[in-house]
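Please read through the structure below; I'll follow up with questions.
Omission of a single protein chain aside, the complex is shown with its protein chains in their original locations.
Order as written gives the chain letters A and B; numbering starts at 1 within each chain.
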Amino acid sequence: MDIKEEYKEVKGKYDVIIIGAGLVGSIIARRLSQYELDILLIDKEPDVGTGTSKANTAIVHAGYDSPFGTLRGKLVVKGNRMFYPMCEELDVPYKITGTYVVALTDEDLKTLEKLMENGRKKGVPGLEIISGEEMRRREPLVNPETTGALYAPTGGVSDPFMLTVAAAENAVMNGTDLMLETKALDFVVEPFSLHKKKVAGVVTNRGTFLADVTIASAGLYCDELMEKLDIKYDFYVRARKGEYYVFDKAKKGSVHNVLFPCPTPVTKGILVTTTVHGNMLLGPTAYELKDKEDTSVRAEGLAELREGAKRLVPSLEITDVIRVFAGLRAGGFLHDFIIEAPAKYWGFINLAGIESPGMASSPAIAEYVENLVREQGLELRKKKDWNPIRVGRPDFSELSPEEQAILIEKDPRYGRIVCRCETVTEGEIVAEIHSPVPARTYDALKRRTWLGTGRCQGGFDTPRVIEILSRELGIPPTEVIKESWGSNFLTRPTKDVPEGG
Amino acid sequence: MAEETTKLICITCPVGCELTVTHEGKKVLKVEGNQCKLGIEYAKQEISEPRRMIITTVRVKGGFHPLVPVRSAEPVPKEKIFPILKELRKVELEAPIEMHQVVLENALGTGVDVVTSRSLPAS
Partner (left out) sequence: MFEKQYDVAVIGSGPGGLAAAIAAKEAGAQDVVVIERDVELGGILLQCIHNGFGSVIFKEDLTGPEYAYRFIDQAREVGVEAMMDTFVLDLTPHREIYAINKRDGMVKINARAVVLAMGCRERPRGALAIPGFRPAGIYTAGTAQRLVNIEGYMPGERFVILGSGDIGMIMARRLTFEGAKVERMLEILPYISGLKRNYVQCVLDYNIPLQLQRTVIDIKGRNRVEAVVSAQVDEHWQPIPGTEETIPCDTLLLSVGLIPENELSKKAGVELNPLTGGPYVDDTMQTNVPGIFAAGNVVHVYDLVDWVTKAGLLAGRHAGEYATQRRTESDRKLRVVAGDNVHHVIPEVLDPSDLEREPLELQFRVRRPVEAPVWVKVEADGELVKRKTERYVRPSEMIMVKLSPKDYDKVAGAKKLSVRVEEKG
């Protein structure tokens, strides 16, 4: 995007600006919102969490595999301990299922030993290698050739997207300003000392915003921001594509455990897992590419998934698939998180290469960033009225008939079903559209309410959701979008046929 | 005029009989493959002047829905379809609407009316 003159006009002044409202950026915002700070959280997309946060495996890693001695290795173990209490505070679904790394050969068993050793050194609690027999007892569908498994009782599953929304919402409740469709185009850099320059703010498509501390949490786009400040590390950022299969909740022969294959140096491999909402999930593949927006699913990726998953669960049949999708995560050559205040700047904190296990690490990352903020000279005084509790809006389908009746009585819009497969009501949709982190696109609503994710995949609800979005946002139906710019559903009123048509 | 044969699929009913029509220009001499007499009529019409139904919608002001479905009362000559559709795009009815209300009388001189195919209350 060209930097127009109008973008340089100063529109606001903050103590802290966070670039990127993904999972990590939102959790940092929430953490900092407990202090007397003016915070601005920006994201280039119409919704929070639309990068890596929305499309990943959703595992809360126990932390046994990230190497001892790395920042990542340290933060994941700490983050895992902080994670579930955070979900409680934010009313985000999670299940502490425990996770298994499944060994199929004697060679694999040695890998398990190494993983356990690594985990124990880092203080991962409860690690245990169980026999193949025990694994088969706990998961009868697992490959009969299983020789053993590493069981990590603190591993689990959650909903990374809802966690992002909840954290951003809690930050907003506590005074954080959230600006969506706001892209960081450049930094305001000023002289500071002999050795350092000061990052004094961010130039965006909505004007310039000044801040004492700027935090870049841009996920896949961290390199573009680093380039503006001429920050280089010994790696380059690449998108690593992960493809997935999602199955119908009612699929027979579903696996209800989190099963990892034995890892390779590049990836943890293709998992067979169940989401926190109960759908079996296969994935991810690991395919590096330059294009950071290429979320297309490859036929060969799907073939790889089928093959990979069958190694863990030979009886698995690829039927009752409700969706295939691809997510992009940051990949690079250096296998560690970078979270630091680069030496040549004052007032700038950079996060780069946050890939798996980013979700489990997130609360610990936020804590780590908080200390860096302090080091940049900001005084952090606790707010008297900080409220760490965020309460989710009612999920109609989870309520008892009596509770449903009361809800409809209070607001009749809960009496109209918009998504028949997932039982999502108009009331829930309207509530999300007008929530602190408003859902203003179809996909934003889909991620928050699960509408359109069932058997009919949006066939029933799409016209109805377009109508509601149009009405609530005060825009014509033709301007309702699915996700990003240009993803409009409708082209024109039926009868407005162009001349010559 | 030379005798020729044309293959047709009868669209009068869902069976879809495959007809072999022997004709001299527009004069039908023989129809084969039909399961009922409607096939013969269809073949004669199709060879001399093919006709189709017009099925579309027109705009409604103040209606329960923004559009109301309309149909031609009978099939119209094929080449009139697009010109009639164009005419119908200019029409805007006012709700409430009755079933079989005339929307376009004697559409483009075909002798066929276009009528609504449902009733529609006001919003």
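Here is the rule we use: a contact is a pair of C-beta atoms (placed from the backbone, for glycine too) under 8 Å apart; a residue touches a chain by one contact, two chains touch by 3 or more.
For clarity, every value in this text was computed on a predicted model and none was experimentally measured.
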Omitted-chain contact residue, chosen from A:Ser66, A:Thr99 or A:Gln404: A:Gln404
Identified contact with the non-displayed chain, of A:Lys95, A:Lys114 or A:Arg420: A:Arg420
Contact set of chain B toward the excluded chain (per top definition): 9-14, 16, 18, 35, 52-53, 55-57, 59, 64-67, 69, 71, 78, 81, 85, 99, 117-119
Contact set of chain A toward the excluded chain (per top definition): 245-246, 293-299, 301-302, 318, 320-325, 401-402, 404-405, 408-409, 412-417, 420-421, 423, 442, 455-460, 462-463, 466-467, 477-478, 481-495, 497-498, 501
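Operating definition for what follows: only the chains that are shown with their structure count from here on.
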Euclidean distance of C-alpha centroids - chain A vs chain B, Å: 55
Complex interface listing, chain A residues touching chain B: 493-495, 497
Residues of chain B defined as touching chain A within the complex: 57-59, 66-67, 89
